[in-house]
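Quick one: structure below, then a few questions.
In this view, the complex is presented without one of its protein chains, the others remaining in place.
This part shows chain A:
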Amino acid sequence: MLELKRTLDAKGHGVLEMPSGTGKTISLLSLIVAYQRAFPLDVTKLIYCSRTVPEIEKVVEELRKLMEFYAKETGEVNNFLALALSSRKNLCIHPEVSALRFGKEVDGKCHSLTASYIRAQRHSNPDQPVCRFYEEFDSVGRQVPLPAGIYNLDDLKDFGRRKGWCPYYLARYSILHANIVVYSYHYLLDPKIADLVSKELAKKSVVVFDEAHNIDNVCIDSMSVNITRRTLDRCQNNVDTLQHTIQRIKDTDAAKLREEYRRLVEGLKEANVARETDVYLANPVLPDEILQEAVPGSIRTAEHFLGFLRRFLEYLKSRLRVQHVVQESAPQFLKDIFEKVCIDRKPLRFCAERLQSLLRTLEIADIADFSAVTLISNFATLVSTYSLGFTIIIEPFDDRTPTIANPVLHFSCMDPSIAIKPVFQRFQSVVITSGTLSPLDIYPKILDFRPVTMASFTMTLARTCLCPLIVGRGNDQVALSSKFETREDFAVIRNYGNLLLEMSAIVPDGIVAFFTSYVYMENIVASWYEQGILENIQRNKLIFIETPDAAETSMALEKYQEACENGRGAILLSVARGKVSEGIDFVHHFGRAVIMFGVPYVYTQSRILKARLEYLRDQFQIRENDFLTFDAMRHAAQCVGRAIRGKTDYGLMIFADKRYARADKRGKLPRWIQEHINDGSLNLTVDETVQLSKHFLRQMAQPFRQEDQLGLSLLTLEQLQSEEMLKRITQIAHQA
């Protein structure tokens, strides 16, 4: 709180690490809300970004509690408007559209019912289907602002149903004047979406990125492009369709095209004015310079632009016909394209904007169909805009299948700061927080910002409810490691199996085990099966295994929880960096032990990663090894942290790799885990681990009452106000 207050006062940015389950969310919310109430002019809005839909909903529920508490204590209902925003899939109430299963389908269908020209057509043709919820919202919804209150996704849907308004558009409209907005951080970081949704958010906002340990990857993902032959083929089709449409419109409605031409001559002045007056969040795909210029003459008319696209496409096709791996920088690429097909840098930069304009003019119904050509044009703009921070890699085939030609052009972003830069620039305070952010100093480096505060907090515990153990050896003294050299070693695999077997016999309810990669897990499971280890484990617990298929894994997860629930106990084998490790919590009996088999290093042979490491070394002076270890350790911490979701929870954290014992690895674990690792738990054998675990579990199984915590990790109001306690708190705060 203290650190956060400092951040807000300084109107700067902060990085905070707090263990999960210690009330991270609620403390952030309560302080910022209080700040908003005290200085309504300084902080006008809180933008709370989280990662998954359930987490977003959890945040809103906590906020609701906070507001209820405010109402109870102050006796007055404050007029805060807080709402959650999610994709159409989660908010749509149109009976047909919402029945669709995939987000993309919902978006496409919605677009085909609500696009402006569709609605315009309806005036002449009443049979044209439109979405009545949107119509209703459009006609009356904007006049009256959403009444104050807390709106979760379901509340929005309810409200929408009552009023007959579209909840999605209502929410998107309402975030402009809401006091608190909770949504996924793609809405801020992904330029394509941010441009639509978050552009007009007020400058005096506080932005919180929760669960932000992967934020750099999100940034990079949103700015990277992959082009395969299939993309190009589809793009070709798109261009052909555009050609036909233009031809048709020319015959019927030439005025429309002329109008567009005029607009393009005037340039993107509108956007420029808006950005200068600080109304809009900058779009990294739309660099500042081009706003001041008009679209170059060579692509101003529709036909010319299409010709331009065709040329560009042919060029890309020729590039994909390579026989060996090519890696080059953006300027090299631009030079090459100029030499080969005489495409200048300038028109390339306008490509994305020009295409948008054309699609609008041509009244294309289903934007989803044109994703390929949009992708290409975005690529063109990006490659011509940024000379640094990106790399182009063309691979003629997949490394694993060298005989099958499958050329891919990776245009990969290596600098996460590009995507997040507008956010840091625009908003007055950005707080990055998560349970696992250690080592803290690396985030400001790779995201390129200067935080006012950086702090890592730990938990005050009435009992040591977490027990990290590092298992380095098997019972036969074989060193346990997932190192590449010993990966296929039967002795290691057998010892890993023994570890799991022994743990399955002593740990109650659920055990979650993480492997470094899916392939590794498959191999280990297969050899465990051959050696009969799995059968023995089955005597103790049921086994569930994560698969690449999300639906199947969801089912396995649910069954896993069911098995834990009914007392049979289960083991979930899962993959670090997988979906389970990122989004699912294993509270209480769902995860009494987490076993991390090996150190989850990223696949280091990939060229993209190598390029990124090189870039990090050159630009930010981060050594390759440091970054790799950092990346591995944050994933490991993320995995083991899944089991502890609060101080009443307890669980074993078993790191089964001798490399964890080294100081450089251990030092990169979050502080709240690190401080419980003592020298006695560094290089254990399986037997020793079992002994320690038994002892720990027996201790933890004792009843744990509120009274035990009082005064230590739980304070009554009187205790909180007492002089002594206040002194202690300040002391702790200074230590941090």
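Before moving on, here are some points about what is shown:
In this section, contacts are C-beta pairs under 8 Å (C-beta built on N, C-alpha and C of every residue); 3 or more make two chains touch, one makes a residue touch a chain; residues count from 1.
Here, contacts and distances are computed from a predicted model.
Selecting from "T-complex protein 1 subunit epsilon", "ER membrane protein complex subunit 10", "Kynurenine--oxoglutarate transaminase 3" or "General transcription factor IIH subunit 1", the unshown chain of this assembly corresponds to "General transcription factor IIH subunit 1" (UniProt protein name). The chain not shown here is touched by just one of A:570, A:669 or A:700, and that residue is A:570. Screening A:2, A:31, A:53 or A:622 against the full complex identifies A:53 as the residue touching the chain left out.
Contact with the chain not shown here comes from a single listed residue; of A:121, A:619, A:709 or A:722, that residue is A:709. Which of A:142, A:161, A:340 or A:728 touches the hidden chain is settled by the complete complex: it is A:161. In the complete complex, the hidden chain is touched by one of A:30, A:86 or A:417, namely A:86. Among the residues A:4, A:171, A:264 or A:372, only A:372 touches the chain that is left out of the figure.
Touching residues on chain A toward the chain that is not drawn are 52-54, 56-58, 61-62, 65, 86-87, 89-90, 93, 103-104, 154, 161, 183-184, 186-187, 190, 192-193, 217, 220-222, 224-228, 231, 371-372, 375, 401, 404, 406, 408, 410, 412, 522-523, 525-526, 529-530, 532, 534-536, 538-545, 547, 549-559, 561-563, 566, 568, 570, 579-580, 583-585, 587, 608, 646-648, 706, 709, 714.
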